[in-house]
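Note that one protein chain is taken out, while the other chains of the complex remain in position.
We call the chains A and B, going by the order they appear; numbering starts again at 1 in every chain.
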Amino acid sequence: MTERLPARGLLDRRGALKTLGLGAGALAASTAMPGFIQAQSSAPIRIGFQVHRTGIGASYGRWYDRTSQAAVKRINDAGGINGRMVELVPEDDGTDPKRGAEVVEKFATQSKCDVAFGTLFSHVVIGSAPRAGELKLPYFVVSEGHHVASGMLNRYTLQPGITDVKSQVQAMAPFVSQNLGKKVCMIFPDFAFGHDHRDYFSKAFEAQGGTINAKIAIPPTETSFTKYFPQIPRDTEVIYHVMTGPAVLTFVKELGEFFGPSRPELFGFIDSLEAVDMSSPGLEFLEGSYMWEGNPRYAQADQTEYDKAYREAVGVDDNGASVSDGKDVSTYAHMFGCWETLNIIKAGMEASGYQGPDDRAALIEAVEAMTDMPEGMDHPQGAKRFNGKTHQVFGHQYISKVEGGRMNRVHTTSIEDTLYEDEVDYTTQSF
Amino acid sequence: MGRGLVLHLCTIALLAAAFFVLPAYHSGNLARIMVLAIYAMGYNLAFGYTGLLSLGHALFFAAGMYGLSLAMTHLAIPALPALGLALVAAGVVAGITGALALRTRGVAFMIVTLMFAQAGYLTALYFSEWTRGEEGFVIPQAMRNIAGIDLSGETGRYFAALFLFAVVLLLIGALVRAPFGRTLIAIRENEARATMLGYDVQRLKWIALVVSGMISGLAGAAYALLFGYAGASFAAVPYSIFPLLYVLLGGAGTTLGPLIGAVFMFYLIDLSSGLTDAYMLVAGVVLVALTLFLPQGILGTLRKRGLPWLP
Partner (left out) sequence: MDFGPHLMLAMLEGAVAAAILALTAMGLSVVFGVMRVVNVAHGEFYMLGAVIAWFVATTLGTHPALGFVAALVIAPALVGALAAAADKLILQRIDYDPERTIVATIGLLYIIQQGTLMTFGPDARPVEPPFNSRIALPWYEWVDGKLSFYYPWGLSITSYKLFVIAAAAAILVALWLFMTRTRAGLIMRATQQDSQMAQAFGIPVSRVYALVFGLGAALAAMGAVLVVPIQQAHYLMGADPLLLSFIVVIIGGLGSLPGTVIAAILIGMSDGVISVFFSPTLAKILATLAVAMVLVFRPQGILGKKAH
């Protein structure tokens, strides 16, 4: 029942309808997209966009949506892909893996999308990817999870627009050990995302000659944190924190109240503070601390022309907030991945001469063949290097210091810092 | 052959025919709905027939899901024996939970089951080394077949779901007609009287809960097997609420109510998510409207108004 040939499938079903004589005709006709065949050459390329509109990921979803709409507008303004316009088909996944899988099915079989694209939260990606593979629908994710490169997913799932957590974390180790301190206490949420940080960072950091003197796991449902802080050893030089979710402001605030005037160095991941205003009460404690940023939220002094144009296209001001509402802060460190992924879909479709669903395998092969991607309007976050075997991209990471309530970039890692050994070769899997 | 059995067989035949008639999207949905309906049928046995309002069935669903998927991915056990393990896992969890929770009744029973399920959810997160916690994991596609039938293909998946659905439907249909089922209903209607009549009410309730848990676990295992994913979100509170919702909507204590409820709810969410971001709002409105205007659910109301033979 896979839809290699939508036209044929349509006729079959019509035939079946007649012979069985059941009255489901209206339903079938309304969902089978009449006129699909004739219009194919000029019809828009449809990109199913799985987006977190509701659920815990909704803040990310809002900005993933804006960024993707802006990227599609730019592509269309420049003539579309292979002479065809691009149309985003957004559908809420509820930040839920079951609904995510349903949405991917809808893209493949109902809304007749050419490819699927989207979402951030790892459980939605992992829940959806098997269905994408089975329905042979290319599925481009912007999730930063290590699930793609770990080999857990399949040949139809790619992550070409954003680096994964393993890259990000291990690339931080040299900077932390050379600039902040050798004794690190890690505080992380006690579930898979936090465990990835714990495992990848401690391995990379110990390779740098540092020691992890405590690993403090915070239960996922926790809303107050002070009671955990006494476990921080006295000789701690750096606290590494990666809390996520709505309670993160509480976390920072209570950390500040715990330490008072004297604190160790702090190193954190901006994941926790995406879509959060740095001037929120309680965050003043982060002054002077360091943050990983996938892409610097505040326009830097040496801002590239690409970043400037990208900001303008998406509608983000120099402080990383919406141009129409300064309190509406973006998820700047991640959402560039949507922009870049859509440009890669375009490049892949152009390289493979993509015409329709029959060319999906060719599209994937074209993307797998990609390697170095130069910084530019298609890749405003910076240059990238794609690994076709693991379906994962590698790129520069940024470290910023919080100064005067804004974040200033103090370090840029090399792409080499983010590389690790291949764990899978998807190109050996058949289509 | 009674009218009830004829209705069940017709339903199964109709579902089989639907695969060839419906567009791919809807037949794909129906495969998933049948799995959810199995879950709701399991829930219905406890809630609809025995009167046990549990808020913790996600624990049994997850026990089945993890029973199968951990065995397949970590122990490389093939799908069919893994399915057996899933049933055992769900049965054991339901047996222990039931033995404890059934010492309580009413509101306390609801809360105890809710808390056991919450503990189960946290346990799935805690052992992330194996479960990958909330992220979950993929069951390798190559392993997802039984007797040469590829369960990851559309046809294999649909008919596997239908097969399991049919088995459970016929089982429940037979069960509720048997003396055992009638006694359960008697317990639901008046527990004191059932005790007085000499029934071992505690034991019967426990058996009902274990069977209910195993059917729920079967649904969890089927989801993992057919859709290739297992994760802790299936152990969380909403998945304890969903079967309650389906059963109430379709009609508690009716054999086909769970299916009707699952179909109705699935499409309500699917269609309303195109209209509004907050599609769970629709679920809320439906729940309130149901309690106000249709307390017996769809089939329960039909049964009351002219179709008294409805199973």
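Just so we're on the same page, a contact is a pair of C-beta atoms (placed from the backbone, for glycine too) under 8 Å apart; a residue touches a chain by one contact, two chains touch by 3 or more.
The structure presented is a predicted model; accordingly, all values stated were derived computationally and were not measured.
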Contact residue for the chain not shown (choose from B:58, B:87, B:101 or B:138): B:101
Residue, one of B:18, B:111 or B:302, that touches the chain absent here: B:111
Touching residue (missing chain; options A:221, A:371, A:412 or A:429): A:221
Full-complex contact with the absent chain, from A:83, A:209, A:281 or A:404: A:281
Sites on chain B contacted by the missing partner chain, in the whole complex: 53, 100-101, 103-108, 110-112, 114-116, 118-119, 122-123, 125-126, 237, 241, 244-245, 248, 276-281, 283-292, 295
Hidden partner chain, residues of chain A it touches: 54, 56, 58-59, 61-62, 190, 217-224, 226-232, 234, 246-250, 253, 257-260, 275-276, 280-282
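Please note the rule applied: only the chains that are shown with their structure count from here on.
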Whole-Å gap separating chain A and chain B, where each centre is the average of the chain's CA atoms: 34
In the complex, chain A residues that touch chain B: 1-3, 9, 13, 16-17, 20, 22, 24, 27-28, 31-32, 53-54, 91-92, 94, 96-98, 101-102, 105-106, 108-110, 122-123, 126-127, 129-131, 133-134, 145, 147, 152-154, 190-193, 195, 219-221
Touching residues (chain side chain B, partner chain A) in the complex: 17, 20-29, 32, 122, 125-126, 128-129, 132-139, 141, 152-155, 223, 227-229, 231-234, 270, 273-274, 277-280
